[in-house]
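Excluded from the complex is one protein chain; the other protein chains are retained at their positions.
Entry: chain A
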Amino acid sequence: MAEDEAIFDPTLKKKKKKKKTTFDIDAALAEGDAPESTTNGLEDNEAPPAQEDADDNADIDLDFTKQKKKKKKKPFSTDDLEAALTDIKDETGAGEGGGQDDEAIDDNFDLDFNKLKKKRKNKKNLDEIMAEVDDKTDDKENVDDNAITWTGSDRDYTYEELLNRAFEIMRDKNPDMAAGKKQKFVMRPPQVVKVGAKKTSFANFTEICKMLHRQPKHLLDFLLAELGTSGSVDGNNHLIIKGRFQQKQLENVLRRYIKEYVTCHTCKSPDTILQKDTRLFFLQCETCGSRCSVASIKSGFQAVTSKRAAIRAKTA
């Protein structure tokens, strides 16, 4: 049997050289093991004192066929390879030879005889059962390999595949993240109604403040500073702004407010608290725990837009 091993090794090395991928070696090993074990078992069944010579011959023959098969398979595509693997399994396991090579068929005839005998003798010997177990384990290995589609081939992986794989692994490892994929922050649109000719009413102002978890005064300050006008909250909790504004325009301003004062600057989560600390506003995130200061609301320079005479009349 030492000779066998000596013969075996170079073939394995050759396989490695030819195929380069680690998965293939496994597959090749499995392939190599399966028929060997069965034949060994069979020979043993036939002659319990283990005729070493016969054994050796059988193994050597098998090895040769394998080598030849490898040589022929090399130019084939991966699908063919997998098909061939399954074929070999069928041959060794079920017995009926469906080999694609001449040599293989020849060998299969030999094997077939053994197997016919085996079937007659079946369900007695431990060796038999062991061989079957071996086959099963081999099957399992191959199944695992097939689960990931591109194993067994040495083509270049596309970027998409690798990216998908990375994401799949990520999702498998932490299911929490998969659940909260990207929480969309849904806002109700502001209801804007014209009041007379020069004023605009923001009807659901307090509602939106509640949704954003912000003080109405803060949002009011921001809106008035951004729009450069004056305004106030009336008895029905509507915000009355001086000037004519459309819903689209107020949406823009609200979006800017949310970006600056509601969403966390680190993780973009809307689950935040606005705190005032020594004259500065801090945004504390409830999700990631980050805390950062936000710009104070300044109305900046205000140009005189009303009639100067009226102002003079007021002040004087």
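Simple rule for what comes next: contacts are C-beta pairs under 8 Å (C-beta built on N, C-alpha and C of every residue); 3 or more make two chains touch, one makes a residue touch a chain; residues count from 1.
Heads up, the rule we're going with is that contacts and distances are computed from a predicted model.
For the chain that does not appear here, its UniProt entry gives the protein name "Eukaryotic translation initiation factor eIF1", which is one of "Glycogen [starch] synthase", "Cytochrome b", "Eukaryotic translation initiation factor eIF1" or "Protein archease-like". Within the complete assembly, A:Gln302 is the residue of A:Ser232, A:Gln275 or A:Gln302 that touches the hidden chain. Considering the full assembly, A:Thr229 is the residue among A:Gln191, A:Asn204 or A:Thr229 that touches the omitted chain.
Taking the complete complex into account, residues 225-229, 243-245, 249-250, 252-253, 300-303, 305 of chain A touch the chain not shown.
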